[in-house]
Each structure stands twice: as structure tokens, then as C-alpha cells.
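Then we have subunit A:
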Amino acid sequence: MKPYLVLGCDRSASRALADLCRTGYVLPDEVEYRTLPCSGSLDVLYILRAFEQGFERVLVLSCNDDACRSLDGSRRAAQRSARARTLLSEVGVNPRCVSFRQISPTMAADLCIWLDEFVQPLPAEAEPEKAE
Partner candidate 1 sequence: MSPVSRLQSLLERREFTVSAELGPPKGPNIEVITTKIGLLRGMCDAVNVTDNQTAIVRISSAATCALLVQQGIEPIMQMTCRDRNRLAIQADLFGAVALGVRNLLCLSGDHQVFGNHPTAKNVFDLDSVQMIGMVKRLRDEGLTLGGEPVDGAMPMFIGGAANPFGDPFELQVLRALKKANAGVQFIQTQCIYDMVRFREWMKRVTDLGIPEHVHILAGVMPLKSAGAARYINNNVAGIYVPDPIVKRMSAAGKGQKARDEGIRITAEIIEQVREIPGVHGVHIMAVEWEEAVQPLTEMAGLLPRPVLAEGE
Partner candidate 2 sequence: MIVAERKPIAELTSRLAPYRRILVVGCNTCVAVCSAGGAKEVAVTSALLRIALGREHPETRVDETCVERQCEVEMNAELAPSLGNYEVILSMACGVGVQTLAEQFNTAVVIPALNTKFMGRPEGLGEWSERCAGCGNCVLERYAGVCPITRCSKNLLNGPCGGSANGRCEVDPERLPCAWQLIYDRWVALGQLDRYLTNEPAKDWSSSLHGGPRRIQREDIR
């Protein structure tokens, strides 16, 4: 069982990841990558189910706001990630275990850094994070 789950949009994150892998990059062992046809299809349930299944952290990767082919996908993905954080914090899961980032297909280098950060331990909480 891998502890970390990445849900990435097929139109940006998956392409950036493919680029990255062409350079010889290998996903860290702890990370499972699942593709979404568009981040607008991100369902709050996908995130909740992931935690039920035993994942400890989820990273959602969507396109930039003006780069969603379906116009609202990135906005919806951001809002559904925020909703998942609120719901999870209600059941005692650290909301920082769900993160959301926007990416374009050409951002392989950034993705590399983000994935590296994603597998690091969560920094100690300075103060309770405000719900988005």
C-alpha cells in the first residue's frame, strides 16, 4: 500500500509527468498517480475514499484557470479540494493532508519539485490553518 496519492488532470499534470519520466525520472515508491480526464471530474468522494483506503495524503493537480478546456474544471477542482479539506478536518484528519496545485503541461520541472515536497513529512503546524 502506497501512502501518497496524486490525482492529476490528464491535460496538464499527466503530460508534465510523462515529460518528466522521459528524462529518466521515476515516481517515488510511496506515490500512486491516478489520472483524471479533467480535474473538473474530481469528486470529493475520490479524496474521502482514498483516506478510507489508507492513503495518508492526497495531492490534486489541475490546469491553470484559463487553461481548462472545460472552463470551470480548475475552479471546481479547487473548490472540491477545499470541501474535502473541510469535511476531513471535521472527522479529525489534518486538512493539510489534501493539497491542491495548478500546473501546465510544460511544468515538468516544477512537478518534480512538488512531488519531492509532497513526500516530505508535513511541517509542524505553526497555527491552525484556516479553512479555504
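How were these candidates chosen? In short, all candidates are chains of the complex that A comes from, given by their letters.
In this text, a residue touches a chain if its C-beta (ideal position, glycine included) is under 8 Å from a C-beta of that chain, and two chains touch if they have at least 3 such contacts; residues count from 1.
Since the model is a prediction, treat every value here as computed from it, not as a measurement.
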Touching candidate - 1 or 2 - for subunit A as found in this complex: 2
Residues of subunit A that touch candidate 2 when the two form their complex: 44-45, 48-49, 51-52, 87-88, 90-93
